[in-house]
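Only a single protein chain was left out; the remaining protein chains are all shown in position.
Naming follows writing order (A and B), and every chain is counted from residue 1.
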Amino acid sequence: MADEMRVPISTDADIITARQKGRALAEWVGFSGSDLTIIASAISELARNIIEYAGHGEIIIRLAERGARRGIVIVARDDGPGIPDVALAMQDGYSTGKGLGLGLPGARRLMDEFEIVSEVGKGTTVTVGKWR
Amino acid sequence: MRVPILKQGDYLIAPIQSALSDADFLRMQNELVDQVGKLRSRGVIVDVTALDVMDSFATRTLRSTALMTRLRGAETVIVGVQPEVAFSMVQLGLTLRMEDVETALDLDEGLAFLDRQTKG
Partner (left out) sequence: MVTQPEEWGARSVAALRRELVEHFTEKREELRQQWVEQMTAKGLLAGLTQTEIETESATIYDTCIGCLETGQYDRAQTYATTLAERGVLRGMTSEQIIGGMLTLRDVYGRSLFERYQKDMKRLSAALDIYEPVANKILSIIALAFIDEREKVVRQQQEAIREISTPVLQVRNRLLIMPIIGLIDAQRARQLTEQLLRSIRANRAKVVVIDITGVPTVDSKVANNLIQTVEASRLMGAVVIVTGLSAEVSQTLVTIGVDLSKLNTVGDLQGGIEAADRLLGYKVITTEQATEIR
């Protein structure tokens, strides 16, 4: 299996492709049980966020190593409108779209690491990671 | 992947068989809400055993389906949530949204629950 996979996101069917690929890579890295579901759920929320706010973008799923620890890193990138108030977007239940407003805060709760960079008019990049 | 909707006596059963796209979920919702009225069903069972992920969209759609069918006179039970799925839904913070939705372990339990509700 390749160490990195890119999935373009533009329709709701792409969400399924992204999380299935993510799950497969996570399994290959050595995750099991709930962790696989958790990683797939996080990818699902991030991909959904792209569709809802930017229309299209991509999900990059890659194997990560830190010393003897292995993990998985997921980057969700779009060239959409960007988020004017990141702190607000990270609040539970806050949503300007049709979602539950759980996408970003939910993904943060699911994963070990979470980073978001957003610039109005340029786009948003969310990077999350989980370690074994 | 289209979800078949089966009629079993007074109930409708929607056995989800693989990962569903958002459009598939919405189609299932529309069909259930529609069929409940046409067939005068008293209960609906959505079997999610085959789902390995239930994200915010899936959860929200299932909840609205339950609320909509209730307005049309049928109680909805979600059955077959897998242990890993239940765990990650809690982590994601989705359970609050499921508070007013009935759940049961599997199809048998779901049918038993509906029997108690409608015939007991």
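Following the convention adopted for this analysis, a residue touches a chain if its C-beta (ideal position, glycine included) is under 8 Å from a C-beta of that chain, and two chains touch if they have at least 3 such contacts.
Keep in mind that what you see is a predicted model, and the values were worked out from it rather than measured.
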item	value
Absent-chain contact - pick from B:A23, B:L67 or B:V90	B:V90
Full-complex contact with the absent chain, from B:V3, B:V44, B:A66 or B:V81	B:V81
Absent chain, residues of chain B that touch it	79, 81-87, 89-91, 95, 98, 103-106, 109
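Note that in this section only the chains that are shown with their structure count from here on.
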item	value
Distance from chain B to chain A - Cα centre to Cα centre, in angstrom	27
Of all residues in chain A, those that touch chain B in their complex	12-13, 15-16, 19-20, 23, 33-34, 36-38, 40-41, 44-45, 48, 92, 99-100, 102-103, 105-106, 109-110
Residues of chain B defined as touching chain A within the complex	19-23, 52-57, 59-60, 82-85, 87-89, 91-94, 97
